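A single structure is presented below for examination.
The complex appears here without one of its protein chains, the remainder shown in place.
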Amino acid sequence: MKSFGRTVLAVLLAGAAVFAWALPASLRAAPVEYNVAGLADYSGPYADVMPLISDGRKAVFTWWNKEVGAKLGVQLNFKEFDTRYDTAQTASLWPGVLADLKPIMIMGLGGPDVAALRQRLPDDKVPLLMSTAAYGFAWQPETWFFNPRPTYAHEAVAFAEWYRGQKGAKTLKVAVISSEASPAYIDIAKGIEKYASMNPTVEVVETVYTAVQPTDLSSQIRRVVRKGAEALLIQTNTAVVVASKRGLEAAGQGGIPLMMSSHNGLAASGKALGGLEQLEGSFEVYGIASPADTSGSAYKFYEMLRNDFGVKAPWNILAIQGTEQALYSVRAVEQAVKKVGAANLTGSAVREGLYAGKIPSEATFGFLPDLTFTREGPFPVRGLTANITTVKGGKYTLAAANVPVPVVEKW
Amino acid sequence: MTDFLIYLIEGALIGQVYALIAMGFVVIYRASKVFNFAQGELVVLGGYLVWWMVLGSGLPAWVGIPLAFALAALTGIVIERIFFSRLVGESLFSMVMVTVGLLVLLRGVFLVIWGAHVRPFPMIVPMRPLILGELFISRSLLIGGAVTVVAAVGLSWFFNRTTAGLRMTAVAEDHQIAMSLGISVKRSVAFAWMLGAVLSTVGAIVFLNGKSLSFLASDIGFAALPVAMLAGLESIGGLILAGLVVGIAQGMAAAYLDPLLGGGVSTVLPFVVMILILFFRPNGLFGWKLIERV
Amino acid sequence: MLELNNVEAIYSEVILVLKGISLHVPEGGCVALLGSNGAGKSTTLKCISGLIRPEDGAVTGGNITFLGKRIDALPAEAVVRRGLVHVMEGRKVLEHMTTQQNLMVGGHMHRDAARRRQNLERVYALMPPLANLRQRTAGYLSGGEQQMLVIGRALMAEPTMMLIDEPSLGLAPMLVEEIYAILAELRAHGLTLLLVEQNTRAALEIADHGYVMENGRIVMEGSAAQLKSNEDIREFYLGLDQSGERKSYRDIKHYKRRKRWLG
Amino acid sequence: MAMLPSGVFAVRYAQDRALLRTRPQWVSLALFMLLLALLPHLVTPRLLAIANLMLVTAIVVVGLQITLGYAGQVNLGQSAFMGVGAYAAGVLSTKWSLPFLVTIPLGGVAAALFGFVFGLSAVRIKGFYLALTTIAAQFIFHFAVLNLPVSWLGGSNGISMHPARLGGIEFSTDVSIYYLFLVSCTLMVAGAFGMMRSRTGRAFIAVRDDDVAAGMTGIPVVRTKAMAFLVGAFYAGIGGGLYAYYIRFISVDQFNLFNSVWYLGMIIVGGTGSIVGALLGTFLIRAFQEVVTSIGPLLAELVPWLGGDIVFASMNILLGGLIAFFVIVEPDGLMHRWNILKASYRLWPFRY
Partner (left out) sequence: MTLAATTTAPGTAPPVLGAEHMTLRFGGVTALHDVSLDVRADETLAVIGPNGAGKTSLLNVFSGFYHPQQGRCFFTGTEITGKPTHEIAQMGVARTFQGTHIFAGMTVLDNILVGRHFHMRTTIPQSFLYFPWAHREELRHREVVEDIIDLLEIESIRSALVGALGYGLRKRVDLARALAMEPRVLLMDEPMAGMNTEEKEDLARFILDIREARHIPVVLVEHDMSVVMDLADRVAVFDFGRKIAEGTPQQIQRNPAVINAYLGASA
């Protein structure tokens, strides 16, 4: 039980630290303080990337408090909670967070957070803001959770349409590599299939369901190649990207591009393959700033955070996700302050703030496109764009910026 | 027809990979009667060790791989020292339950040492397929299949013919009797984990070759389970046949049922096949029959 | 050869089963340990062979020496290597292995294959029925065959002393004779025996000395002849009445004379 | 109940059979229940939420204890059985608008039937083989939910639910949920005590200890084993249904194999074959999980040089180590230690 002793000590130390930190805060006067809760995964499947995401989130709040909040008379205190990416854990944490912190909004991390809280939030009146793309099954009106991006399926078909245009073809044949390991993956595949069924421009030759762990996909890949697939859409995880790539190589079809998303993108998959150059000609697509773009306003803002606000995370997709999430959140707070005043901020007010009007791309320093949230769904249903990044000549480069996201019917 | 042949051959070969993974599991059972829930973690351990010795340290494969085997064996012994040496004589249930704890614990250890990110696994065996007319056969799977057969034959011989093997068989029969015969159950359990860890490393090489590695790859442990059950927990030779049955069934399902039904039939099918066959042969195809006396 | 000095043993940290056992087995001798069920006879054997520890038991007092060396702290396998084997009660064969495999396991500590072969042939010569059952699965042998097998298996270790627990349990009269004939032959070849047996008559035929245990204590000891003539032993263990005639089970009265040990 | 302070003798059979036989035992139980009843007013919302989760888990784990600890049938599909209960309750309440007083028991029944089917394989399959066929339950449950028509079980969409309602009360706050769960849990635990000390429980133990002898004593062995699965799965189903009304959104990934492994861990820590042990194990493991979740981020903040990822990864080591530690030090679980303590207390001041 030595570990228990250590645990007790740690708890005591932590308590003391929190106390010491809270004391001077209460002595300070001016701005009205509000709390923001961050859901994090430090001991589950995303533990490795969590510090990078968290870094971006924290820095934005510090920056905003200093640069914007001070003027508005608002200070946002950001605090993270570990959910282990587990629904039950989020559910047991949240009531405590709600009572102790009385947050005006939550930074969510992923699907389990939405699952655990989606039915509670309308009662608790706190909006949950995500950084990830949305899902078809959560596409409902009047939600309390929000994604600054369309669904993964939207992002995928945006790529398909763009790539078809590049090839100058009438129809693009794609194969979807999905998995039943998570309902979310099936949802993505269904969205893409739905779009293909209504638009002759994209044809899904087959949706391959596979394990999300290293596995041998060569026969499946060979089959979809023979069916004429011109691109493989993979939005599951990096292990599947690697397996698909090896499958393509085994079929002698190394030239067929893969398309990935933000969580299994070129950088991560390249690392898993042992070299980015192996993904030459493949793409990643998402509706947020591309890390390949080091000349835009997003990168400048990031440099500023790194220089002045102690961001340690390198310029990559995860830091972008954390930053992007925090940025549109604080903009929503600003819109809410405009409506109800600095002293009257509540969760509902922040939600109304999101609905209050367009958050232009400039406001998020190009991290996000123009966002106009409506009550139709958890994400801006219209007018979104996506960025497409590729590997060209062994270099990570932006292939296309602000590609329009087509209209996908609900599925 | 060619397609069918390819699916058949590939399914059979993938089945042998499962059999190899299951072998690590059966070996531990066969030499200690401990049913190892953490088998998937052992495979991941092997994978990390190979990665570490080959890609991580930059050693050539012919140096790095033997080193990885040695380290795996060492880890096996350490596991026995820490977790099992004090449990000899306790109920078998306790020993099996320790492996449940081990499952969670090893995962944490991997996270601490190697982190959670996905990394490349070295290409030990060439990936280029073997082309026979219209047949494409994965060279790594072919080599993996050969390794499986050789290992199975060798270990069967070891357990049934050699004195050391018989000693372990005795431990798998009954710890108390083994002890009364002057057999060190501790040493047998230690050897079991050593052998299990090394076999899992072989399995990792065949299974992960040229692909990617993260702590989540341990799912393979459960995927290989139906093969072990079908063979019968005591049978090493039986793994080959069980691997063929499961692999081919899964391959056929992936090729013909999945596209038809639009879902992952191929992932549940091995379990369904397992239950059906166990119903007719409750100790697997070649497992020890329960001798009931009244 | 074997010496137990005031040995105490407990199970599960609380249940005291042996309360100071002292006994002595001379080299080449045959000692019988008698007593009712639950008296602690099997536990005594397990204390000697070290098999008590895996059963959540422990020797908590006294000492056990074998050939002049302490063995009470040794693990079971080390005790066997010193030439002391324990044949447990209940015919514990390795069920799924063949007769021959069972025997080979018994001699596993000898590296020399030729020597193992030789021992094997010796066992088959001593117990001819086993020779015909070489490839049979041990779990399917009959009770008598299994009892021979476990004795044969113990012999494969080339022991100098054998602890044997209830060899006649559940065996037909003819087989009991056969087994005891084998034990007698082993004795004649110089094997020291410590025998736990309910079949007092058979045990006292072969043994030259005996101890009687009750409730974890030794309550009586003496040479086989002394014990055979003791009134209590005659009545309670041999089932004879005062005149030396066998009592009939039909005549048992519903009140009983209880044992009165002076030990 | 074999361990009683000396000097306590039963005069009537009824008294001898009672679970609690001394006044201090009654008083402590009463105090404990009072404490539980007042809990929402004594603790923070976070602790209350943890208590809610513990109560649901306790029901599921007591069910597993019945199957595993009493009837000796290792079950690795408890989480799937829980899922079946949750889905059944979810479908019945959303599609058929049935009140929760009906849907929860029906959820239990649905799970019980699913468990019964796997229990039936005990006709032929024994021991570890049986244990591992229950892993298949997990895979089949997952597959079925995702591949059946979406209109049946919601497929990958999951099911959103309305809060439970009884008369005018809506169970949407943590406090009201707590009382709902407390009553349910008390009922289920009391029921488990009832079953386990009547002929049902004796039949389970008989089948566990010696199924051949049990058969020849007139106990239908196969049916009893299947019943053990049925009862255990029923508990899981009730727990699942309550959980569904708590989260109010059900998706298939909330009921995974890892949860089943954790339930097993709870039994290991508490000790097999004891209902109190199951409760104790649930409490300890859940509490430990929550402590880990709570102090992890703090520790990472306070000891930055350790690096966040190491702190969090080592939490897994602690959790896994806890299970292994308990098995190694106390292979029979905490209840066993408690019984030894009681036994030596009775013998005090003598050691034996």
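Observations
For clarity, chains are labelled A, B, C and D in written order, and residue numbers in each chain start from 1.
One rule holds in what follows: a residue touches a chain if its C-beta (ideal position, glycine included) is under 8 Å from a C-beta of that chain, and two chains touch if they have at least 3 such contacts.
Since the structure is predicted, the reported quantities are computational estimates derived from the model, not experimental observations.
Considering the whole complex, the hidden chain is in touch with B, C, D. Touch with the chain that is not drawn comes from one residue among D:20, D:34, D:102 or D:216, which is D:216. Between the chain not shown and the residues D:36, D:195, D:302 or D:340, the one that touches is D:195. Not every partner is drawn; the one left out touches chain B at residues 294. Where chain D meets the chain that is not shown, the touching residues are 1-2, 13-14, 17, 190-191, 193-195, 197-203, 205-206, 208-210, 212-221, 227, 231, 273.
Residues of chain C in touch with the missing chain: 15, 34-39, 89-90, 140, 142-145, 166, 169-177, 198, 200, 235-239, 246-250, 252, 254, 256, 259.
One rule holds for everything that comes next: only the chains that are shown with their structure count from here on.
Chain B and chain C have Cα centroids lying 43 Å from one another.
Centre-to-centre separation between chain B and chain D, using Cα means, comes to 32 Å.
Across the assembly, chain D contributes residues 142-143, 146-147, 309, 312-313, 315-316, 318, 321 that each touch 2 or more other chains. In chain A, 47-48, 180 are the positions where the chain touches two or more neighbouring chains simultaneously.
Chain pairs that touch, as defined above: A-B, A-D, B-C, B-D, C-D.
Of all residues in chain D, only 340, 343-344, 347, 351-352 touch chain C in the complex they form. The part of chain D that touches chain B in the complex is made up of residues 121, 124-129, 132-133, 135-136, 139-140, 142-143, 146-147, 212-213, 216, 257, 261, 264-265, 268, 272, 309-310, 312-328, 331-332.
Against chain B, in their complex, chain A makes its touches with residues 45-49, 179-180, 206-216, 218-220, 222-223, 237-239, 242-243, 246, 249-251, 268-269, 271-275.
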